[in-house]
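All protein chains but one are shown at their positions in the complex.
The block that comes next holds chain A.
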Amino acid sequence: MADSQLIIDHLSKSYATRTGSVQVIADLTFDVKAGEVVSIVGPSGIGKTTLLKCPTGLQPMTSGSAKINGREIEGPPPEMALVFQEYTRSLMPWLNVEKNVRLPLRHMHLPKDEAEQRIHSALDSVGMHNASEKYPWQLSGGMQQRVAIARALAFRPDVLIMDEPFASVDAQTRFELEDLCLQIRDSLGMTIVIVTHDIDEAVYLSNRVVVLGQKPAIVTSILDIDLPVPRDQITTRSRADFAQTRTSILELIKNGKQ
């Protein structure tokens, strides 16, 4: 796993409750290579979101380890940026689009030109350069999520982590944002990890899909997705092997519940 950018190694997570400790994640091991799109899927309520809190450094893991670029993750790593499902709650309503994108850059004390350039090109790559003066609440859900993605891009991470990023937008917007994701990976060479409950989305976007199962969660299987690139919402999704892959993942999830 020498070329792996992100390595999750025997990660487990327990929470202390009144009645004792509850284990949410038993044992997760997988890796993500540079430039890959990896999706994490599993039955609902399995702790997919909890899973992301550990390798992103937001919560300590109970045992195991997570490494980015060979370095142990202890706090939020600077090579990582997050996009949350709840764009209305992750964008600051008191800041306009441009200032929201600038917020994580402030503490980096970049030269003025570079900060401007990063913000400009990030908004450009999500198609929001005309909305920089707008406030988040003046935008549609899909546009707000684009701003959240732009904010992550301006941070220039190696790995973009997305937690159910398109679960709260309509189907049409979802397709657009999925393609935006692939375009970002291709043009910026970014590694992307997506947690999703949408199997079709996972298959469409990914190089590999990590399937979680059981309670507490373990990795039940990791599938390579060999669909041709570039992918296309119509032709890719209508391929026979797309349907086969989707079916086998659904079966894996169904079996993993027991």
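Convention: a residue touches a chain if its C-beta (ideal position, glycine included) is under 8 Å from a C-beta of that chain, and two chains touch if they have at least 3 such contacts; residues count from 1.
As a working rule, contacts and distances are computed from a predicted model.
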### Complex member absent from the view - protein name from UniProt, among "Secreted protein", "Sulphur transport domain-containing protein", "NADH-quinone oxidoreductase subunit K" or "ABC transporter permease"
"ABC transporter permease"
### Summary
Out of A:Gly35, A:Gly64, A:Pro104 or A:Pro216, only one touches the absent chain, namely A:Pro104
### Message
One chain isn't shown here. Among A:Ile7, A:Val37 or A:Ala81, which residue touches it?
### Response
A:Ala81
### Query
Looking at A:Arg18, A:Arg89 or A:Lys112, which makes contact with the chain not pictured?
A:Arg89
### Query
Residues of chain A in contact with the chain that isn't shown?
56-58, 75-76, 78, 80-82, 84, 86, 89-90, 92-94, 103-104, 106-107, 135, 137-138, 155
